[in-house]
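Excerpt of the complex: some chains, original placement.
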Amino acid sequence: MGKKALYFITTEKRSGIEMALENTEDEVTICLLQNAVFFANKADKQITKALDQNKTVIALKEDVEIRGLKNLIPDNVKLLDYGEVIDKIFEYDSIINM
Amino acid sequence: MAKLGILFFTGPYQSQACETVCKLANAALDKGHEVRIFCYMDAVNAVLQNQKKIDGIYNIEEGFKEILSKGAVVRLCNLCLLVRGTTKNCLTRDCGDIKRAGTPDLAKIIELTDRLIAIC
Amino acid sequence: MSEEKNLIILLREAPHGSLHPVEGLRMSVAVSSDYDPITIAIDDAVYTFLKGSDKTIYQMHIDFLKEIDLDVFVDKRSLEELGLTKEDLIEQVEIKEHEEILKLISECDLLIPF
């Protein structure tokens, strides 16, 4: 279909990021908040897979910083502040909350 | 200007969800967006009064007062409050547009907003 | 969002240990006045529909959803991972291939997780 889908992931449950990876039809963006930002640790196989699939990966900057993860996150994961996350939310046709 | 709905499920000081809700709502309000929040399950306890301020911990009561003062609409699952015994303890209309509601009000929020996010 | 939007209520947690699947079903019922939500169970939430489990506080929600012809789907892959088959579940739910579940999710406008 090629619509723009935002996977809005706020927990460490694996099912959220798995669902996002399995969607290969749409233009998928993965947005990580709260403990989900740990998925952006470069040692995580799923984040590498998402980036290899050319999916856009976003993480909430403040949640990355308070966890001390900044140096562990690949350069192509975009760090956004709260306001920029709000902007993103309105850019997508569908919101898959996970 | 757009309209944002927020749904969440967890109470304060156990998980980060309440704090995230306040910060996202604040950011949306500061951009001039409309914000409608539905507190479901333990999340109804996020708006209780008399939450003691502790250094270094984000005070959830203050957070909700701030977003209410900026115009956020907050709806509380009535049954969730009743079973928990916390009905009489909530922030009041003095703080802004906050009131008890039924689950069908979530349908209304979905209808009245452009996007709904859930903070787990 | 317009009333035509596709809504999915996604159950992810096991019943009885937490109220999440029950509250998810209650939400499906609640939003059914304005939308036609599809309820989907994945992972341990599949257990919610096991025959013989105590459904005192949520059978009414399942009955209501079926009475107004709303779908309640169970992810087959999750079911198989738990060693369960169609026969282990109540008849009111329909088992869907994992690919179909993914397709439904990719087609929805809004997914609410429980």
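Residue numbering begins at 1 within each chain, and the chains themselves are lettered A, B and C in the order written.
Quick note on the criterion: a residue touches a chain if its C-beta (ideal position, glycine included) is under 8 Å from a C-beta of that chain, and two chains touch if they have at least 3 such contacts.
Just so we're clear, the structure is a prediction, and the values are computed from it rather than from any experiment.
*Asks:* If every kind of chain is shown just once, what is the true count of each in the whole complex?
*Replies:* Copy numbers over the entire complex come out as A x2, B x2, C x2.
Heads up, the rule we're going with is that only the chains that are shown with their structure count from here on.
*Asks:* On chain A, where are the residues touching two or more other chains?
*Replies:* In chain A, the residues touching two or more other chains are 13, 95, 97-98.
*Asks:* Would you please write down the residue numbers of chain C that are in contact with two or more other chains?
*Replies:* Residue numbers touching two or more other chains: 110, 112-113.
*Asks:* Enumerate the contact residues on chain C facing chain B in the complex.
*Replies:* 1, 3, 5, 7, 19-20, 23, 26-27, 29-31, 33-35, 110, 112-114
*Asks:* Applying the document's contact rule, which stretches of chain A touch chain C when the two form their complex?
*Replies:* Those in contact with chain C are residues 1, 5, 13, 15-16, 19, 22-23, 25-26, 93-98.
*Asks:* Inside the complex, what are the residues of chain B that reach chain C?
*Replies:* So the residues of chain B in touch with chain C come to 7, 9, 40-41, 102-104, 106-108, 110-111, 113-116, 118, 120.
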